[in-house]
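Sending over a structure as structure tokens; questions will come in a sec.
Every protein chain but one is kept in place in this view of the complex.
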Amino acid sequence: MSIDLKTIKHISKLARISVDEQRAEKLAGDLNSIFEFIEKLNELKTDNVEPLTSIAETTIKLRSDEVKSKNIREQIIKNSPQDNEDYFVVPKVIE
Amino acid sequence: MSKEDSEYLINRKDNQYEVVIGLEVHAQVLSESKLFSTSATKYGAEPNTQVSLVDAAFPGMLPVINEFCVKQAIRTGIGLNAKINKRSVFDRKNYFYADLPQGYQISQFKDPIVGEGKVILDMPNGQKEVGIERLHLEQDAGKSIHDLDPQNTFVDLNRSGVALMEIVSKPDLRSPDEVNAYIKKLRSIMRYLGTCDGNMQEGSLRADVNVSVRPKGSKEFGTRCEIKNVNSIKFMQMAIEYEANRQVDLIEEGKTIDQETRLFDTKKNETRSMRSKEDAHDYRYFPDPDLLPLEVSEKFIEELKNDIPELPDDKKKRFIEEFKLSPYEANILVSDIDTAKYFEEVVAKMGKNKDIKLAVNWITGELFAVLNSKALEISQSPVSAKNFAILINLIKNGTISGKIAKTVFELMIDGDKDPQKIVEEKGLKQQSDPKALEALIDKIINDNREKAIEYKQGKEKLFGFFVGQAMKASGGKANPQLINEILKKKL
Partner (left out) sequence: MSDITKQSLTELIENIKNKKLSSTDVTKAFIDRSEKSEELNAYITNDFTSALDKAKKFDQKPNLNLKLPGIPMAVKDLFCTKDIKTTAGSKILNNFVPTYESTVTENIWNEGAILLGKLNCDEFAMGSSNETSFFGNVQSPIDKNLVPGGSSGGSASAVAGQLTPVTIGTDTGGSIRQPASFTGIVGLKPTYGSCSRYGIVAFASSLDQAGPMAQNVKDCALLHEVISSYDSKDSTSIDFKRNNYSKELTNNIKGKKIGIPKEYRVDGMPKEIEDLWQKGIQYVKDCGAETIDISLPNTSYALPTYYIVAPAEASSNLARYDGVKYGFRAKGENLIDMYEKTRSEGFGAEVQRRIMIGTYVLSSGYYDAYYLKAQKVRKLIKNDFDEAYKKVDAILTPSTPSSAFKIGEKTNDPVSMYLNDIFTVPVNLAGLPGISIPAGHDSKGYPLGLQIIGKAFDEQNILNIAYAMEEKINFKNKITDWWIK
């Protein structure tokens, strides 16, 4: 198993992290050594094992349908890098 | 009409193509607060005023599920005759977008809350069953506004986190008409249940449409294209027409169809490719570790089942049996819950000696016409069911004629007036006193002696003339049946 530069580029696209050539190569090296270590799991037969989806041994609690959160627009927008008091503002989306 | 005649096929030279359609309907759950947060869901609020720290995905914020939304999804599942899954799992669907604050949508991927079900469509040539693949709960995204600023996109998160039910049909639909009927049926069922208001203008109901084509008679499916986020039935139908023809053209030209996501351009009336393949999405679904699997007990489901109101199919059946309506009439009355409510209230208010056929004719005739011309829903009807029932009874017991009733109805519209009072105040009561009518007819025969003779000599057409004269002389109030009887006797 080897992670090549093309794969790194693909993952970085999915993760929305721009990666230049140099970093891509470094990442490929790092990831390969990490996955080499991860591959150890292949020693184990797990065909009949139920995957563990939640470690908390409890059932989900359901909340009642009440509106408790008020209008906190000011708070919500306060930390944003760009806004116009009403909206969050982001650079144009190109489809 | 035979089944063959009604088939929707696309013809090219010697080839005929069948269209295969599956729908993913997104229905906004009717609830006060959002699926995983306690913000309000009201439509039309000022931007970003119904946004909590959870909805805007602030660091350390966690989802807590709304019980009512779970119940609404299960109720809808019951309405779709579907299997309710006692254990379901929320997954994260990961992608980046300006109006997706978490960077993922909480949805259900592998284990949805509702499994397979079905709905029955009433098509002109009979009933058609459409399979439901699944129904799952998920969060809505916010709204990106691209046209308020030339350089920037504005983001409103009011809708972010509102509960949606995604209802996925099997690829059982074969024409734009069936799609129309299917959407309307889903909408009807959900409105009966009160689980979704079905308001397409406000975006409470939208659909992704999967379209493929195949040679008539073929059993295999063609490559499908998904048309994203179409928000009216008309556009869905137009999009399907365009897309099916586009695919047939490609096949006819010997080209292949790419499986892709397309967008329907309502201005140009065409679909176009949304994203290049290179940027194909990989949503990296995995179970949301902030939530535990959703488990509901048999008892929980049973209680919801016991609380399900009469749904359109059952109501229709009952209307046919109880009120002796035709399936056609019953359909019209049940398809919208408010129409059914109105009708049932009229029936109740009419009392013992009621004429249901007459009521149905008046609802589907006069009332619908008025609502149409005023662009009103039946729930906003200017004439209440109570007064409407009185009017029908006035016709039924002979107090007024059908013709006068129309005049009375016109007068009722303005301020929901009591028809009884209108009849009294305007003196519109039908003249049914045989003596008075006899005197009136005697005078008419006297005044038109020559015509009376002609009639007796065999010119039977003239009978109508005398009826007309009598009605005219009575100011339209004479009981037409009595006039007929007296005329026959006297002439």
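Note that the chains take the letters A and B in the order they are written out, and that residue 1 is the start of every chain.
Rule of thumb we're sticking to: a contact is a pair of C-beta atoms (placed from the backbone, for glycine too) under 8 Å apart; a residue touches a chain by one contact, two chains touch by 3 or more.
The structure displayed is predicted, hence computed values, not measured ones.
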Contact set (omitted chain vs shown chains) is A, B
Identified contact with the non-displayed chain, of B:V20, B:L35, B:V155 or B:L367
B:V155
Have a look at B:V25, B:A40 or B:A98 and name the one touching the chain we're not showing.
B:A98
Chain A, residues in touch with the chain not shown (by the definition above)
3, 7-8, 10-12, 14-19, 27, 30-31, 33-34, 37-41, 43-44, 46, 49-58, 60-61, 63, 72, 75-76, 78-82, 88, 90-94
Touching the hidden chain in the full complex, which residues of chain B are there? Just list them.
53, 56-65, 92, 94, 96, 98, 101-104, 153, 155, 282, 284-286, 288-292
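To be clear about the criterion, only the chains that are shown with their structure count from here on.
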If you average the Cα atoms of chain A and of chain B to get two centres, how far apart are those centres in Å?
41
Enumerate the contact residues on chain B facing chain A in the complex.
31-33, 37-40, 46-54, 56, 64-70, 89, 96, 98, 144-146, 148-149, 151-157, 274-275, 279, 282, 284, 287, 289, 291-295
Given the complex with chain B, which residues does chain A contribute to the contact?
13-14, 16, 53-54, 56, 58-69, 71-73, 75-77, 82, 84, 86-93, 95
